[in-house]
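Only one protein chain is missing from this complex, and each of the others stays in its spot.
The block that comes next holds chain A.
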Amino acid sequence: MANSEEQIRSLVFDALRAALGRPVELSDDTNITEGLGLDSVAVMDFVMEIEDALDISIPLDRIAEVKTIGDLIATARDLKGNR
């Protein structure tokens, strides 16, 4: 089970690249909506891949707070830790 920060990061990078359908330079500071041009539904769809892989559900209000990849990793770790 992918629990470490590094494992979650690589999960997020893979899911984002799959969602975008193109290779792209990513870091914790990458802004998911403004930087990558994903609309609100595309973000929620790509988050589902992370949820599946980690067996967590990220509530929509928590997704709405996410701006960067780093935020998403922190949120996923937080929810994973609380289970």
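Going forward, a contact is a pair of C-beta atoms (placed from the backbone, for glycine too) under 8 Å apart; a residue touches a chain by one contact, two chains touch by 3 or more; residues count from 1.
Keep this in mind: contacts and distances are computed from a predicted model.
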Name under which UniProt lists the unshown chain, selected from "Hydantoinase B/oxoprolinase family protein", "ABC transporter permease", "8-amino-7-oxononanoate synthase" or "Mg-protoporphyrin IX chelatase": "8-amino-7-oxononanoate synthase"
Full-complex contact with the absent chain, from A:S4, A:S27 or A:S40: A:S40
Residue numbers in chain A that touch the chain omitted from display: 39-42, 44-45, 48, 52, 55-61, 83
